[in-house]
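Please see the structure below; I have some questions.
The complex appears here minus one protein chain, its other protein chains still in place.
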Amino acid sequence: MKLADLPQAELEERLRGAGLRLRTGPVVSEIRSAMPPLAEGLALLYGEYPVEDRDGFADFHVRIAPPANLRRWWRPQVQFQFDGAPPFHPLPADQAFPIFEWGLNWCVSAHCHHYLVLHAAVVEKQGGAMLLPAPPGSGKSTLCAGLVSRGWRLLSDELALIDPASGDIAPLARPVSLKNASIEVIRRFAPEARLSPVVHDTLKGSVAHMQASADSVRRAAEPARPRWVVLPRYEAGAKAALAPLPRGRAFMQLADSAFNYDLHGAEGFRVLADLVEGCRCYEFTYADLDDAVRIFDALAEGA
Amino acid sequence: MNLPLLAALRDPAAIAGWDIPRLELLVRQARRANLLSRLALQVELDRLPEAPRRHFGGALVLARAQEEAIRREVAQVSEALRSVATTAVLLKGAGYLFAGLPPAPGRLFSDVDILVPREALPQVEAALMLRGWATTHHDPYDQRYYRKWMHELPPMQHITRQSVLDVHHTILPLTGRLHPDPDKLMRAARPLAGHPGLRVLAPVDMVLHSATHLFFNEEFSNGLRDLADLDSLLRHFGASAGFWRELPERARELELERPLFYALRYTRALLDTPGELHGLREPPAGLRRLMDGLFLRVLQPDHPTAGDWLSPLARRTLYLRAHWLRMPAALLAYHLAVKAWRRPEENPALQR
Partner (left out) sequence: MRWHTVPPEVLSWRDLDDQLVVRNAQSGNTHLLSPLAGEVLRILLSANETMTLAEIADRVRGEEPEDPEWAAAVADVLPGLERQGLVRRVA
């Protein structure tokens, strides 16, 4: 059963009561919340995702609720709870949906150590996955959203889950998070894409989430073989340029961007070295999304 | 008490046969109690269904990384203290690991704790600072709190590795009501093969130290983990001849009968630990009942599926008790007043 098959009233009831079990790739989260932006955001962006039964296994139990302080009426707040305990400070209540997304990311990066987890976007075309590791501000999410709206499959905009045994990347296929200027860029680039309402004044500025393509969600059980590592860098006015990146540098970049490289020890070294050896590695400078799509499509064709 | 986590600790081999909902509860409780790694090493992973198995597998990754990190850290500490003519006793987690004892596999902890003679403190601190450890808690009040009143230096943190080292010179605060003699502990400490300059506590002392640390502590986020340590130690050492006679005798000698009583009582109640209580002085029945009400609650994981509505009150009560045990009433009043004047983030009573 998909979330869209649930009548809105029932969706809200599950969220308020026994919890809604939502599958995103290999991860099942049991979600509880009485806050309207959650039910609305889920109905808007998560219609295609499987809803699981209570007799299956839920990996994480989360709740999005006001914190237990005295701020109920004056500048109300919202907090993300993991098994009843909040990993971060409360935020203004209108950030309920973003805090849910950030919280789910945290669940994975802090607890999925059976994977090597990198802070990177991952998209796939023609059977090959492209890893886009990049620090905040590099434009990777915009690039990711742009590629996904032009036929690339979305595995994740934030978290690359590498299976140490196979070297493949597991999808989460969750909505793509967009900030500030990139919201408008994507609105123009992909007017048909569904975006959540914009939430302003968050720690990251203005934030919105773009729905993942139905194809991405449908194929969320399908891992992808890494084929390219690309370090993107947005530079206003720049001509799009793809330059080869020495694999040694690509390796260090991936290790730096990993959440749990150190935990995996020698095994983590082997997994990243294998990955990098099997990939073509590039640095990519760009200003225009159309150029980016053209160049990456050509890469995929030439594969 | 029938929490899945307690049942799992008592009989890890049976976990592989549990149904999915029970396994799900177990993973949640064990993760909160910092015991998932320990269980991961005791359960037959291959027999588990895939979804829960991943979490145990992830916990194994953590356990291996942890062990590597602690070994590395102790090697550095050992190297740093080579120039100081003293022995250092590895306490708790680091001690269990280097002595190859049953609590070690899968035990998650981050600090290394060592015990050194009080006279050696200045040289020890100097040697550590030379090798990159720096003191923390720079506030003059905090510094005095630790150095004058407590049983340890302010925690030392390494500048580049960020690891934390706690240097103890006795096992209970100087201002406390009990004064177990650290010299006795050091004299009975056992050497570690391959690590000159490092020791571990003698078996009965290890049990007593663990019991004292747990039952005098102010917070219990690792309470069940520490109780599981005690269970492992008692089962392991309890097989040796003379241990059960020596244990209460040593407790009497070190004035630590009360924490030993609680250790034996609560390991038996929650983990079915075999043990012999005879010869040990018990607290009066009323106090015993009160402590049962408090400890049986706080030793459960702090999780929505465990404990009851009185659990938060039990935690707060034991927090106050811990401070009362640490210092005489007048000093405590002063100490709490100072803390109340501080920024709210520093005041543990206002935190979760």
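A and B are the chain letters, set down in written order, and residue numbers restart from 1 in every chain.
Methods note: a contact is a pair of C-beta atoms (placed from the backbone, for glycine too) under 8 Å apart; a residue touches a chain by one contact, two chains touch by 3 or more.
Since the structure is predicted, the reported quantities are computational estimates derived from the model, not experimental observations.
Q: Which chains here touch the chain that is missing from view?
A: Among the chains that are shown, those touched by the missing chain are A, B.
Q: Hey, which of A:Leu22, A:Val230, A:Ala255 or A:Ala292 is the one touching the hidden chain?
A: Touches the omitted chain: A:Ala255.
Q: Just the residue numbers, please: which parts of chain A touch the chain that's not shown?
A: Interface with the chain not displayed, on the chain A side: 246-252, 255, 261-262, 265-266, 269-270, 273, 276-277.
Q: In the full complex, which residues of chain B touch the absent chain?
A: 68-69, 72, 75
Everything that follows uses one rule, which is that only the chains that are shown with their structure count from here on.
Q: What is the distance in Å between the mean C-alpha positions of chain A and chain B?
A: Centre-to-centre distance between chain A and chain B: 38 Å.
Q: Help me check something: in the complex, which residues belonging to chain A touch chain B?
A: It is residues 26, 28, 54-59, 61, 83-86, 111-115, 260, 262-265 of chain A that touch chain B.
Q: Which residues of chain B touch chain A in their complex?
A: Those residues of chain B that touch chain A are 20-21, 23-24, 28, 31-32, 49, 51-52, 54-55, 57-59, 61-62, 64-65, 68, 302-304, 352.
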